[in-house]
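Only a single protein chain was left out; the remaining protein chains are all shown in position.
Chain IDs A, B and C follow the sequence of writing; residue 1 opens each chain.
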Amino acid sequence: MKQRFSSDIGWSTADKITIRGKSLPDDILGKINLGDFAFFQMTGVLPTKEQGEVFNAILVALVEHGLTPSALVARLTYAGAPESLQAAVAAGLCGLGTVFVGTMEGAARYLSEAVPLGTKPQADLDEMATAIVDKFFAAKQAIPGLGHPIHKPVDPRTKPLLSIAGRNGFGGVYIDLVQRVQREAERKSGKNLPLNATGAIGAIACELGFEWGVIRGFGVLARSIGLVGHIMEERRNPLALKVWTAAEDEASSHFKEA
Amino acid sequence: MKQRFSSDIGWSTADKITIRGKSLPDDILGKINLGDFAFFQMTGVLPTKEQGEVFNAILVALVEHGLTPSALVARLTYAGAPESLQAAVAAGLCGLGTVFVGTMEGAARYLSEAVPLGTKPQADLDEMATAIVDKFFAAKQAIPGLGHPIHKPVDPRTKPLLSIAGRNGFGGVYIDLVQRVQREAERKSGKNLPLNATGAIGAIACELGFEWGVIRGFGVLARSIGLVGHIMEERRNPLALKVWTAAEDEASSHFKEA
Amino acid sequence: MKQRFSSDIGWSTADKITIRGKSLPDDILGKINLGDFAFFQMTGVLPTKEQGEVFNAILVALVEHGLTPSALVARLTYAGAPESLQAAVAAGLCGLGTVFVGTMEGAARYLSEAVPLGTKPQADLDEMATAIVDKFFAAKQAIPGLGHPIHKPVDPRTKPLLSIAGRNGFGGVYIDLVQRVQREAERKSGKNLPLNATGAIGAIACELGFEWGVIRGFGVLARSIGLVGHIMEERRNPLALKVWTAAEDEASSHFKEA
Partner (left out) sequence: MKQRFSSDIGWSTADKITIRGKSLPDDILGKINLGDFAFFQMTGVLPTKEQGEVFNAILVALVEHGLTPSALVARLTYAGAPESLQAAVAAGLCGLGTVFVGTMEGAARYLSEAVPLGTKPQADLDEMATAIVDKFFAAKQAIPGLGHPIHKPVDPRTKPLLSIAGRNGFGGVYIDLVQRVQREAERKSGKNLPLNATGAIGAIACELGFEWGVIRGFGVLARSIGLVGHIMEERRNPLALKVWTAAEDEASSHFKEA
């Protein structure tokens, strides 16, 4: 019968497990760290030492941010269904949408629309930066990857991330352009608008050649690690049901006191 | 006001991001790979080189297994909601329950019930192995971590996983016991019952000191990486809707042909 | 080609949509309410007027319970991914596990194990009740469906639910047995242990002929309605991010004040 659909990622027989053309038991296990393997799983190519260092760094940066909404969701879900750890992680991931993680892909999007992946800039970078800023201002939209509600005047992750990219040879046009956009946005708005971690990661992801439409996946996989950590803490030191009862009491206090 | 609940994993101020007592920008970014950071996120302690090598290996082993049910679920979900990559990963994780991933925690459970974590065996290991096998046989239950529907007569991942554990100093009592259980199960049943990858990982997780109740989380976080890879392939080479229409046609063919 | 698998629920052709043998456009739309259709979808049989009244009542009882953990989860998820309303409902459902909804299936389970569905009691009901209570006491487990943290000394939903079942001809052996279990549990423990709504619903579900393993589904589908309502309120009057920041502040206050 004609093959109607195919997948090239992985397949198995009785004595073989092949992932993207390599033998999992012989070529991969014990020879590659998790972040490097994530790169391989996604691209089909083993990362160079430099790619691996940069890719591991951006994933590590995305694992943990304290008691975020997604951590709270995972813990509340685990409290109701402790037999389904996987569903607690899944619930926590569901909210990684446009509001919190979207800025990473938004930054990568405007950068790779200005300079398509694999091409060289066809215009002056300062002109591009001005055009990008003007477009967001005209649409009255925040520029993805700039500014931060807590981290002021700078996001402490930005400098090390850019430095890691730079020292590994990934301080290219996207890093350059995102910083020009940042400066132009500050100039035009007259406000402090630091490049935040999601903006830096969006630019670095472009340097590594990832298209913007998949970059949300970096946040998703990294956060799944963070959420397992939160569930482990919830088992030792539960807070979810305390947060819930406090929230429930306060939310209905206007009825109960009446 | 008195603090009613607390979390010690991470917290931020304007210029600091602290994860388990370390500065993310200064102490972590660029200095640690993703698997080592997962260990740190979960335990609060940076892994030794040996712990890190073993932990990375067991996570890497769990990332990808071809077009599994969870990969199919993620792809089908992505086809309906391509704007919600995170929900596609989440859906794919929801099925990592007792049937497929449960054997890993089942193996760790019987091992750590026989020899509690952090203690020394209080009986002869062969006697323990016999007691474990007898108990599962009496309950007419399969012994978690033994046998495999495809990988016969051996699971090709088992030997490298045990070897990585051994060469890093983690070939301890749990590795020993799980192999005695395997031999006793073969002897008693008269069947080929190889130690499979989930059995090996369950034992190694005990060697690393993880309690059985959290081990499913290793599969969950590793698979989230695998699922992002599947979604990236689904974008390039979609199969989900073809699988669906083929399944739908066949499932209702008895009506349509009537 | 031989049909390898089949589904009998629904199928479509260019001009027909058939659900469990009936024409959706001709026989169902406008002729049946949602609860009755749920019964039909699950059983393949249209409910009698009496079955429909009872089934609608137990589903209605499960829709809404204020700002529960699942409602909080749905709202927190929606706040992060407002473009994915479906993922917010999904996240909210993930926690409907053994802790909150499990008591409903637990009650149905012990009842239908004592008197299998479709059979008559083979022993005295008081003896059965004593045996059931003794078994839970011996295992030091709470009896599912008895007692309530808030609703004391009685759960206000229990009496109307039993009354609706009774007046529609479903006040049979399961209703009888669950009440004997309740009295025996109070006698044996010396505590106030009222039959709560989940216990009543578990018994009524047995009266209607549903096996215990699917009863969690009643809570799941009903709650999905409740969660859509919560998301609609979250749009008008958001609380999720306020709950989050309050929780985050309090959870890390021991660090920030230090």
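As a convention for this text, a residue touches a chain if its C-beta (ideal position, glycine included) is under 8 Å from a C-beta of that chain, and two chains touch if they have at least 3 such contacts.
Everything numeric here is computed off the predicted structure, so don't read it as measured data.
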Of B:96, B:115, B:162 or B:178, the residue in touch with the unshown chain: B:96
Selected from C:118, C:156 or C:190 as touching the chain missing from the view: C:156
Contact partner of the left-out chain, one of A:42, A:57, A:74 or A:87: A:87
Chain B residues that touch the omitted chain in the full complex: 66-70, 72-73, 76-84, 87-88, 90-92, 94-101, 239-241, 243-244, 246-248, 251-252
Contacts of chain C with the absent chain, listed as residue ranges: 4-17, 19, 24-26, 28-30, 32-38, 41-42, 52-53, 56-57, 59-61, 63-67, 71, 84-87, 89-91, 93-97, 101, 150-152, 154, 156-157, 159-161, 163-164, 213-214, 216-222, 224-226, 228-233, 235, 237, 239, 242-243, 246
Touch list for chain A against the chain that is not drawn: 3-7, 11, 13, 18, 81, 83-84, 86-87, 90-91, 94, 247, 250-256
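One rule holds for everything that comes next: only the chains that are shown with their structure count from here on.
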Self-contact between copies chain A and chain C, residue sets same or different by half: same
Length of the line joining the C-alpha centres of chain A and chain B, rounded to whole Å: 23
Chain B-chain C separation of Cα centroids, rounded to whole Å: 31
Centroid distance [mean C-alpha coordinates] between chain C and chain A, Å: 37
Where chain C touches two or more other chains at once, by residue number: 81, 83-84, 87, 90-91, 94, 247, 251-252
